[in-house]
Structure formats: C-alpha cells, structure tokens
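Coming up: chain A.
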Amino acid sequence: MTNGWIDIKNTDMMLIMGGNPAENHPCGFKWAIEAKRTRNAKLISVDPRFTRTSSVADHFCQIRAGTDIAFLGGVINYAIENNRYAKDYIINYTNAAFVVDGGFKLPSDTDGVFSGFDAEKQSYNRASWNYAGGKSAPSAGQNGAPPPLPPLPEKVDFDPSLQNPNCVFQLLKKHYSRYTPEMVERVTGIPKEQFVKAADLYTSIRKDGDMKKAGTIIYAVGWTQHSFGTQIIRTAAMLQLLLGNVGRAGGGVNALRGHSNIQGATDMAGLYDSLPGYLKVPTPADASFEAWMKRITPTSSKPAQWESFNYWSNTPKFMVSLMKMMYGDGATKQNEWAFDYLPKVDRDYSWVNLWNNMYNGVVKGLLTFGMNGVAIGPDSKKNIDALKKTEFLVVGEIYADETSEFWKSPGVTQDEMKQIQTTVYRLPCAGFAEKDGSFTNSARWLVWKNTAVPTPGDARLDQAILAQIFLRVRELYKKDGGKFPDPILKLSWSYTDPMNPSLAEVLKELNGKALADLEDPATKVQIKKGQQVPGFGWLKDDGTTACGNWLYSGSYTEAGNQTARRDPSDPSDMGVHAGWGWSWPANRRVLYNRASCDVDGKPWDASRKQVWWNEGLEKWVGNDVPDFKADSKPKDHMGPFIMNPEGVGRIFAPLAAFADGPFPEYYEPFESPIQNPFHPEQSTNPVVKAFKTADDKLGTSKDGFNVVCTTFRLTEHYHYWTKNNPMNVQLVPEPFIEMAAEMADEMGIRGGERVKVSSARGEYVAKAMVTKRIKPMMIDGKKTYQIGIPFHWGYRGIAEDEGKTSRMLTNALTSTIIDPNAHTPEFKGFLVKVEKV
Partner candidate 1 sequence: MSQATLRVQKISGHAGPVAGEDAQREFTVCKLIDTTTCIGCKACEVACMEWNDLPFGETVFDNTYQTMPETRWNYWNLILFNEHEKEDGSLMWLMRKNQCMHCAEPGCLAACPADGAIVQYANGIVDFQQANCIGCGYCITGCPFDIPKMNPKTNRVFKCTLCSDRVSEGLEPACIKSCPTGCLHFGSKDDMKDLAEKRARQLREHYDFPQAGVYDPAGVGGTGVVYVLHDATKPELYGGLPADPHVPWSVKLWKGPLKWLGNVAMVGGLIGLFVHYLRFGPKDRDDENINTEGGKS
Partner candidate 2 sequence: MSPSDQILPHGRILRYAFHERLTHWIAAGSYIYLLLTGLAFWSPWCIWLAVILGGGQVSRMLHPWAGLIFTGAVLKMYSMWSTQMRSTEADKKWWDSIGYYIRNEDDKMPAAGRYNAGQKLLFWGFITCGVLLLLSGVILWFPEYVPWNLRFLRYLAVLIHPAAALLTIGLFLIHIYMSVFAERGAFGSIIRGDVSLTFAKRYHPRWYEEITGQATSPKK
C-alpha cells in the first residue's frame, strides 16, 4: 500500500476492484466503514460477483473477470473528457508534460501492439519507449549480447501547457479515447449507464477543479493474477496520478496482501529477481560489482529547471552494506564485496517456472515451508506430476497437507503409487502463535509479536530447522571441500544460538550496524562501532556499515526493537500512530506525502495536513515523516516521487519498466469467450509465452468451454489451512460453486445439487450455490455466464477425511499462464464448462 489500513478512514471515495476486503480483510475493512461513518465516504465495488464488500457499497458493477483495464481505461477517458483531473498536480508531480520520443507508437497505430514489437521473439525492443531530450550516446552491446537499452535523457523536453501532441498527457488522452462507455460495456459486460455512474461517482472528487477531496483505490489478487496483472495495477496508479490522489491521506494505490506477512516476504526477496529491499539481482552479464552497480543505479532524468532527488542513486550504499551483513570480513573492497559469492540469475526462476523445471526433471528436490505447493500453484495436476519426478521433498508443516501427501491425490492408482520414488520428509513446524518475530502488514508496518504458546511435541521453529540444515551443509563443505565452498563457509553466522537463531537477532541484522565509528557530517551526530544504525541514511558504500535490508533500517535501533512499540496515541487523528510498530521506509505512513501539498508546500486540504513546508525552519515538517529531502525548498521544484529518476510519478512508464507497454492496453485473458474488440488480431498480451508440456492445455469457446470462471476466498476459511479446524468447518462445512440463478434454471440445477466444472486441464466437483449475486452478462453481444469457486478445500482435512467432498483442488482448473512482469499465474479469469452431476 502506498498509504495504510488506518489511513483509509481519511478517504472520501473508495474504488474497490480485484479485491474483496470485507471478505478477506474484515479487520482492515473497519477503516472503510469508518470513512463511511465519519466522512460520508462513498464506496464503489467492481467485482465478478456481488460480494460481502458489495453488500456495503454505494454502487456495484458486475465485471467480467479480467477486464479491469478496460474499466479503468474507461474511467481515465471519462476523467479527461469531463475535465475531472488534477491539472496542477499532473503538470508538476507527474510526467504528463514530458515529451515522448517521436519513434513511440500506440497500439491504435500499430495493430494492437506498441512500437518495437518483435513477433518472432514475442518481446519488445523498448528503445522507442523513451522521453525526448538531450541523450547520452547508446552504448554498444558487449560480447555479442543485444545492445542494452539507451538510458533516460538527462534533460527531458517538456511542455507545461500539455499541448504538445507527443507529450505524455496527449498520448494518454489519445490512447484511452478508445475506451468509451460503449466499448467498456462490450468488453466488461457492465451496462453503460452503470459504468458511467461509477466513473462519474469516482471522478466526482475532482469536480470543478477541487483538490480537497481524496479517493483511494483498493485491490488485491483479483488484479494481480492475470496475464496482464501488473498493467491493471499500473492503470490504477495512472488514474490516481491523473486525479492527484497519490501521496494524499485517504488516497493512494493500495494493495491488500492475502497473508499476514506477504509484504514482508516480498521486502525480504521473496521474488527471485530481487535481493532484500528490492535491490536487483546480478546477472551473468554483470562482469563486476562496479558494472552491476552501474547497471542498477539510475541517474536522474528531468526537465532542466527541476530537481530530482533520485533516491536509488544510493543503491551502492545499500548493496555494499547488504554484502557486509552477509559475509562480514569475507566481503572486502579487494574482493568486490564478495560479488562472486552471489548467484547470478540467468533466467526466470519464478514459481511456475520452478515447477515447470521440476516437471521437466531439471529440479530434483524441493524444500517447502509455510505453504502448500500442490494446492496453491496453478494446474494442480502438473504440480503433482512434477513432484512425482522429484528425488526428495521436504515439507515443513503443522498439518498433513496435500503437498506432503501428493502421492495420495485422487486419481493416483495403487500401481502408480508404487512407481513414485520420491522420498518425502514431513517436518512438524511451529504455528504462527508458537513463534515470535515480526509481521509486515499490507501497510508496510512491521509489528512484533510474542510467542503465545509453546510448540507441541517434536515441532520445531522454521529458523531452527533451516539453521541446522545450513550448519550441516557447512560441515560437509568443511570436511569434503567442494567446487566453490566460500559462499557457504564465509557466510556470517554469529547468532547467540547458531542452532536456533533468535528472530530478534535477525531483525537487528536487517536494521544494520556500524562497523566503524561514524559521524554525520551535517549534524555531527556520532555513532560508535558496533552500534545499531538509526536509519538507512547512515549506510555507506565503503564497508563501514552492514545492513540486511536497507528498507528495514531503523526498525531495531539502539533504542530497541521499534517494531515492538505499542503507543496507540495519534495526536493528529490522521491514523498515523507513529509510536505503534514501525513502518518502512523510516516510519513513514504515507508514501510520496510531499504530493499532499501544492507546489508551494501548502497542503491541498488544510483539514488533513500530513506534511508541509515550514518557512521559518526552512524544513519540511508534519504529522507524518516527510517522504522527501527535508530541506528542499519548494521553489527548487524537486519532484515528490523521489524513487523515480524523474522525480515525478510515471503516467508513461519508460524503457524497461514493463515488459508489455509503457501504457496499459486491454488484452483478453488467455482463455476468453471473445476476441479482443479493440484488436481481434492481437487478442491477448503479446509478450506472454505459454508453457508447452503435456499438462499445459488451453481451452476455447469452440471446445465448449464458454463459462468464465474465477476463484476466491471466504472469510470463514484461511487458505488450505482451516479445513483442519472444526470451528471453521462448522461455519462453512463444504466446498461449493457459485452460479447465477438464471444459469442454474437453464441447466435445471438447484442449490445444493452437485455440479462438475471442467477446464482444459482438470475438473472440480462440488455443490452448487445458486444465487442472485451473479447475473448473466452480455459480452460483445454474446450472453455469457460467470461462476466463482472458493478454493479452500483439497484432499486432506476434516470434511475431506469424512468423505464429504470430492477431494479435488480448485487449482486443477487453472492454467500456468503468467504475467510477464510479476510472473503471477492467471488464476482469476479462465474458461470452463459446467455440467450437472
């Protein structure tokens, strides 16, 4: 979230799409209700089904799963057409006025793709996705590798009148002028009047140029899990920039995380292509530490008369400190901070690719903790088939789950079971209440929790298990040597109990410490060698600091564990609660909050003051921590989006930012009942490559797969976990399939009767929930039904073991198509057929 849970109470308008927070985040959703109760805020719910969230919405639109870009593009078009955008904001705080390279072409001009598309390689040459301006010469490719992209121009051409036909604003206007209400209706199935009502309501906050009000966009994996998921979120971000909602209390683009610590997992390099703190991993092309730093450290790119903080210019400081934390004395300037110890990522190691490699016999074994791989991945059959081919599987779990018993999945015969040679180790682990540590919530708040109950029986803490595996591997390397023992042998492992590292010690490492006496040249504040650093501003690229994650620097200082703070006070009543837990970066609650003020540094809304320029002190001060260079005078015109080299928000995302376009374009899901009405010849995302194993099949309407299906979660259950808990099972005892009453009538199905849903990949049998909450839709003139399936069941659990379910997995239906940017599978929006059992 750019903002935070509690901040939602400051909003005037909520657009909730691709998420169902009332269902999946009931505790956080209290703030949406609070906004309604205290500010008369309005809530718009756009969802394939009328959900618990919709039940408290002021306006609901039933959207065809996966057509969100069409909807949001339509809202952008509506805002521009009706002059409901934040003009000052976009000129000064976004790249709306930046002029784009003349070679750049929109999909409306180039058959549904952007300029630079290579149909054979299914990828873009993104050189033309750049700003016009003074450029440095493009460097030639080395060793036959393709030439790297040109850098951003140092000085960007710009037109504050927004009239230049090649400025970002005009391109945006042109691009989304095709997203008319009629087109939105054809694609999404939302009747025109209902769409216009939603667009009018949401953009009403900028009626008559008023900048006081703020609107928030709230989403979850209903946006992420598509073959264009990243671009849906991009569209939302662009809409928010256009309306001047980013950086504002009650505004922002707010991702709701599906687990208590998903944010923490991502911050701590849960993705294969990042290191902790979103530092980019080295690739084989990075010949040296210096070359790698040069590649991943941006240089500022802005109109000549503006300033840009370009905070990522500090990348080498963060990176050297990370290497010092990992290797201690083993990382020196001489050995390039142990650059050689880091694995060089040569290809896509994302989840679906990993399982594909397992399926193809490349990956021989798997250690899984805190997840149920077979159930959570797309195309369950492929995942089970992949595990059958592994030599070993280690599962750390608190229940007997589908993954650790993959060989017992329905359909595996006795004979086949005998053929499976995988050795499975199931290690009893600790549940969440049995361990301490911090959760990083959706609002980026790290909140420490204490152990509530001891682990039962032989169960161990995850970190104890991992530590022991590491120590034994190190022992083997010590004893037997090996090809390259240094990365293992020199890894710093200085925990009080090496066999069971305390998580507080780990958090201290993440925060970082001084490796020499340090002094801040500006304030003359000193810290001693060995002391915890107060924040990432202290990190150095000369090896005198160590820090495990620069974003978490400040979480465990000399003042103690900041994440364990429990001061509920909130003097500004803006939901800041600065003394409760600790949020990255630097305990800021709302990112980019400089943008909550006008160019002169005065809050857009005096009743919701976040930060402001104090002329007397010549400093930015506020109720929140200013997300800005504290002494940058407004007249210097430094951009508020300090993490971008431009200093401003990106309505146009240049160069390598995205694989599939600098503006989001609407593409159909890979399985779709129609051809893309915008460009039928380029229906789906052009850069997405499908896997080609025997288990990777796609269905079409022609084969009878003509019902749009999406999956979802229930309040009453938590993933594949609570099916083992009698209380949750009592609340919702069995799996079901939600379908429209009209569809059920047509098929002669009554509520509670069993139906079979099948996709090209698998099938799922459960009882029908016949409801008015899903309606038939007209999609491009074609009557189309949509169904939804909650996915909490499998083949182990209370109801499963009692034989009350079909023991099937919902993800048997889903496909391995993934988003080209985030590598997230297309779980939401695929085709099925439905039959009565």
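Basis for inclusion: all candidates are chains of the complex that A comes from, given by their letters.
Here is the rule we go by: contacts are C-beta pairs under 8 Å (C-beta built on N, C-alpha and C of every residue); 3 or more make two chains touch, one makes a residue touch a chain; residues count from 1.
On a predicted model such as this, the values are computed, not experimentally measured, just so you know.
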{"item": "Which of 1 or 2 touches chain A - same complex, any copy", "value": "1"}
{"item": "Footprint of candidate 1 on chain A - complex, ascending", "value": "22-23, 26-27, 29-30, 33-34, 36-37, 40, 50, 52-56, 58, 60, 715-716, 726-727, 730-734, 736, 751-752, 767-773"}
